[in-house]
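Just one protein chain is left out here, and the rest sit where they should.
For subunit A:
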Amino acid sequence: MFDYIINVSGYILEGSIVTFQLYFVTAIFSVIVGIAGALGKISKIPLLESILSLYTWIFRGTPLLLQLFFAYYGLPVLGITLQPFPAAALTFIINYGAYFTEIFRGGIESIDEGQYEAAKVLGMNYRQTMSRIVIPQTVKRVLPATSNEAINLVKDSALVAVIGLGDLLRSAKVAVTRDFSIVPFIIAAVFYLIISSVIVTVFRKLEEKYSVYE
């Protein structure tokens, strides 16, 4: 039994490489999309605001699984064929980018108008005000919501199993079918719990670091 657990764990760990790749690609690029989207939304350029509102409305209002199917099975109909990983990464980046756009926009808008005025009368320009005064304070405020999304992403990443990507969950399922044992699912659950716990710890440390000033 012990040997079997080690064996299957190794197999599932291999699958989790895809999960990790997807996780980090999505985390990095969706945060970038979110920052750009949030700055666009507060830009007071009406056309840009409308486009971004449409974007967040669609991607937050439809199932991620539908978006994933659309990218993998739907786009080929239109003549665009993507491999499973690029299709998954693209979908996740755009989907999570929409959530981060709204989270970061809310964070920026929660910063008191007086901060902008103080920066302005001290001679700071828009870029200096945003990068030195507004964004650093926003980071602290959006940490809890960002932490939630970071954990959701761990769990959502399992959806890619349905388009045939050999991720953590798919490896477990393959092992279950092959060995007719429930153990691989339990091991997969433990893996997910470990990953989530690490993420929670990282964010708790970050929140502690930022709590010095309040």
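One rule holds for everything that comes next: a contact is a pair of C-beta atoms (placed from the backbone, for glycine too) under 8 Å apart; a residue touches a chain by one contact, two chains touch by 3 or more; residues count from 1.
FYI, contacts and distances are computed from a predicted model.
Remark: of the listed names "Amino acid ABC transporter ATP-binding protein (PAAT family)", "Protein-methionine-sulfoxide reductase catalytic subunit MsrP", "Acyl-CoA dehydrogenase" or "ATP-dependent DNA helicase RecQ", the one matching the undisplayed chain in UniProt is "Amino acid ABC transporter ATP-binding protein (PAAT family)".
Here the missing chain is touched by one residue of A:133, A:162 or A:199, and it is A:133. What subunit A contributes to its contact with the hidden chain is residues 112, 114-115, 117-118, 120-124, 128, 132-133, 136-137, 140, 212-214.
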